[in-house]
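The complex appears here minus one protein chain, its other protein chains still in place.
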Amino acid sequence: MATSQARSSPGPDGAEGLSGERLVGAYRTMVLARTLDERCLALQRQGRIGFYAPHAGQEATLVGSALALEPDDWVFPAYRELAVALVRGVPLQAIIDQLFGNADDLCRGRQMPNHFAFRDQRFVSASSPIGTQITQAVGAGIAAKLRKAPIATITYFGDGATSSNDFHAGLNFAGVYRAPTVFLCQNNEWAISLPREQQTKSATLAMKAEAYGFPGVVVDGNDLRAVHAAVRRARARAVAGEGPTLIEAQVYRLGPHSTSDDPRRYRPDAQVDAARQRDPVHRLRAELGTAGLLDDAADAKIAEEARAALTAAIAHAEAAAPVEPLSLFDDVFARRTPRLDAERAEAAQHLAEAKRP
Amino acid sequence: MATSQARSSPGPDGAEGLSGERLVGAYRTMVLARTLDERCLALQRQGRIGFYAPHAGQEATLVGSALALEPDDWVFPAYRELAVALVRGVPLQAIIDQLFGNADDLCRGRQMPNHFAFRDQRFVSASSPIGTQITQAVGAGIAAKLRKAPIATITYFGDGATSSNDFHAGLNFAGVYRAPTVFLCQNNEWAISLPREQQTKSATLAMKAEAYGFPGVVVDGNDLRAVHAAVRRARARAVAGEGPTLIEAQVYRLGPHSTSDDPRRYRPDAQVDAARQRDPVHRLRAELGTAGLLDDAADAKIAEEARAALTAAIAHAEAAAPVEPLSLFDDVFARRTPRLDAERAEAAQHLAEAKRP
Amino acid sequence: MSELTLVQAVNRGLAEAMRADPDVLVLGEDVGVNGGVFRATDGLLKEFGADRVLDTPLSETGIVGSAIGMALYGLKPVAEIQFLDFIYPAFDQIVSELAKMRYRSGGQYPCHVVVRAPYGGGIKGGLYHSQSTEAYFCHTAGLKVVVPSTPADAKGLLLSAIADEDPVIFLEPKRIYRSVTGEVPEGATRVPFGQARSVRSGTDVSLFAYGAMIPVVTEAATALEAEGISAEVLDLRTLVPLDEEAVLRSVGRTGRAVVVHEAARFCGFGAELSALLAEKAFYSLKAPIARVTGYDTPFPYALENVYLPSVERVVAAARETVRAS
Partner (left out) sequence: MSELTLVQAVNRGLAEAMRADPDVLVLGEDVGVNGGVFRATDGLLKEFGADRVLDTPLSETGIVGSAIGMALYGLKPVAEIQFLDFIYPAFDQIVSELAKMRYRSGGQYPCHVVVRAPYGGGIKGGLYHSQSTEAYFCHTAGLKVVVPSTPADAKGLLLSAIADEDPVIFLEPKRIYRSVTGEVPEGATRVPFGQARSVRSGTDVSLFAYGAMIPVVTEAATALEAEGISAEVLDLRTLVPLDEEAVLRSVGRTGRAVVVHEAARFCGFGAELSALLAEKAFYSLKAPIARVTGYDTPFPYALENVYLPSVERVVAAARETVRAS
């Protein structure tokens, strides 16, 4: 598995800091994630997948934060966190299958691309409504604390989500119950077309934590090690019973909001170009080079492996069966009600008639 | 009118500060409000009104803030602000009629007691759901600003309401649009049975304003002049285009949450006794005495006038007609739809049948 | 067996469920120290402690959102919403998250939360302490919706709700919290979902109702009997899943139906019952299906007795239905 090197278990460097080996693993994951992004934007243009929400520009934050977690921690993501899933050991194939919504998709083709759920990796089901995962992460954190489990919950959300009802309720509950929750706000400067400074007038997003009685910190989201360290500290605080932390990771959304978006309508290319200078993948590449941890040959190999892994996974996903039509009626409840049985029979009949010549 | 002295127009003392005469007027209103409170708790116990939510302990904040407003300002109240209505010139009778829900009630008997609406005084319709008035006050403020009207909007809410969705959205919008809105949080230490320190872990409620990019101030809510000055300053800021202010007025709810509540279940009498030492009505009485603005005879007269005005208003309200049964179908829309006409006819028939011997 | 009021039966159900299963916990506004504004959670804090009875800040968004997180983690939260009228700040969490979690995750994340809320009028509560908006929840795929009308059902259905694997909206008829008393079995006697309760049988007309309308409809049936009209009364108990068979069977016998609820008529739950009958009992029907409901106005304060279905209105509708054919 191309991603297993980045698996989040304490490395030889102990709980804090990242060894050279793990840094290279992180880089490998970031390259895979970036390549996946590019490939998926193309797949969507070709009509092979229905939608895609890219994360380019946010890889250092995603991978750095995920590396700071332990396997028993719980992740409550939004829709740009597939790189977190990769770090947690979710097979690339499972991610690609979700994007295609095929019969192998663990979500059974129920959700739009990018709305993942991976139970085994404690990567909770994402949804589109902005912010709703935040209170849920707090609830899981309170539950863990009541059970005296030495874990943290982490939730990812954007700058726009700080305006949501759940941000307010979630952070307030976390403060009141000292929930072991890490709030990871990826401030990528934009909420679709709304710039950060029109989203809210607080000087930083991090400082909003003070309104709930716990600390907020700002971190350079392009700096993998800084993000890792910040999340590591927040996690330690959480597990030690010292309560929640809000981390504002300052990044930039290099791509469009999603494949439905045309960012040229609302932001100047110059801003994007400037942000490209801070590209987190290039930055880590440079750092690894300087540290003698990666040379061009190794880098080329990593890139090639990513491409190959993706090509294989995509081919596999496209060859997979489509979801079974009558599975529409499953999972509404633990067991189908008589009414769902009746509707299922109704649909079965229509499907049968539609098949008749 | 027993309350007209407290009318909020710039007195001879100019826009700032309160003249001796206005202070006595304020005291008169506070005594009326306190007497009304006591009378209504009794009326409810006797089954003559259905419900009551007392404001005892909050009179200085209510009257002091209302005196700082101008007639064209808009008030978005919760359910403990009848003293604000008094200051704005709402006739006592109109308030009592609402509590009885009779045919003279401007709300046509539609709402529970304390849920007032007085259009002429720009005292907007109150509702039970906590916090909803906050975003509305901001919207009206934005509208006034767009129209270049030199006014402010003010909204009243409790410590509990700081946890509401509308608090977050309202303060955030106010910050973003620099709305001319004064947020008056009456921190009376309790949200029914939840003490302030379990409502949220921020050190003060006022500091929550910083999360939205504008100032918050704490004021002793038992000090009428301090409240007046704080609101006056906030209003000036608002009208000058400098944006919103959050004021936390620290008071204490001396009575039960409402007539449905038994506060002995959750708070010690000692705490209430201690708060009684800071009773805002007694405090202003003492200050007026010291300043030579009020002697015992004048005070007794004020108390007597309040009692008499209330007795008359209650008698009048009880003698008023009940609301017309078929008015049930009015005001759902500007004009009744055919369906409402049909339902009205249906109800009319039932009412007629019920009257038949 | 003990003789309890409906609200006492709820309290008993909660206490027994918490004793039997350490994963069950209660959260909401004023549920701890105060024992709930209706005393439904009285004594729970004392017996189970602050780890299992959480007095929350004033945020229904937070209550339901965090309850979902607790359920995902593996606990069995029972969230109290102080009045159904105050559930709307949590509506996004309920309809977008709670109802769809299992489905959208392909069954990976079941999400079992019980949301209890007192509902309905008749307590002089005006617009915001009186509403019956069960139809919103019934229309939301993925939620079960339960409305008990007796103390025994209140406890038995609550135990089923807490034991269920799916999210349950549990609506308690506060108007009869104390006015209705009845024998309640001790121990874990669950009342299963999806089974209507026959309150009385009859041959001329079927009266369908639930919750606080059951006493009204039952009294109407007695009055109808005096007029020589034999009315059957069915207490639906669970609106989702609905006991369609019992409904169809009843109309199969009587050929006439009157549907009664407090909620506004337009797009109310009664519409679904009518539609069900117009679809599946068409050939049994001898008369138009009548609905006796709240009117299509907001819930009033002074005029709630005009608004709410009364014994007389139910009797009149049943009489007319019987006379029609």
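By written order: A, B and C. Residues from 1 in each chain.
The rule is simple: a contact is a pair of C-beta atoms (placed from the backbone, for glycine too) under 8 Å apart; a residue touches a chain by one contact, two chains touch by 3 or more.
Fair warning: this is a prediction, and the values are worked out from it, not measured in the lab.
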| said: By the document's own contact criterion, which visible chains does the hidden chain reach in the full complex? | reply: A, B, C
| Touching residue (missing chain; options C:Arg52, C:Lys76, C:Arg104 or C:His129) | C:Arg104
| message | In the whole complex, not just what's shown, which of C:Leu14, C:Leu54, C:Ala135 or C:Val314 touches the removed chain? | response | C:Ala135
| field | Among B:Ala85, B:Cys107 or B:Val219, residue touching the chain not depicted | value | B:Cys107
| said: Tell me which stretches of chain B touch the chain missing from the display. | reply: 74, 76, 105-108, 110-111, 115, 117-119, 124-125, 127, 129, 132, 134-144, 146-147, 153, 165-166, 168-170, 172-173, 176-177, 330-334, 337-339
| field | Touching residues (missing chain, whole complex) on chain A | value | 50-51, 101-102, 108-112, 115, 127-130, 160-161, 163-165, 191-194, 198-200, 260-261, 265-266, 322-323, 325, 327-329, 332, 339-340, 343, 347, 350-351, 353-354
| request: Name every residue on chain C in touch with the hidden partner chain. | output: 85, 88-89, 91-92, 95-96, 99-100, 103-104, 127-128, 133, 135-136, 138-142, 240, 263-264, 266-272, 274-275, 277-280, 282-283, 285, 287-291, 295-298
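Throughout what follows, only the chains that are shown with their structure count from here on.
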| message | For the interfaces A-C and B-C, which has the higher count of C-beta pairs in contact? | response | A-C
| Furthest chain, CA centroid comparison against chain B | A
| request: Determine the centre-to-centre distance between chain A and chain B, using the mean Cα coordinates as centres, and give it in whole Å. | output: 46
| Rounded to the nearest whole Å, what is the centre-to-centre distance of chain A and chain C, using the mean of the C-alpha atoms as each centre? | 39
| note | Per the C-alpha centroid definition, the whole-Å distance linking chain B and chain C comes out as 35
| What residues in chain B touch two or more of the other chains? | 163, 165, 198-200
| query | In chain C, which residues are in touch with two or more of the other chains? | reply | 56-57, 59, 61-62, 89
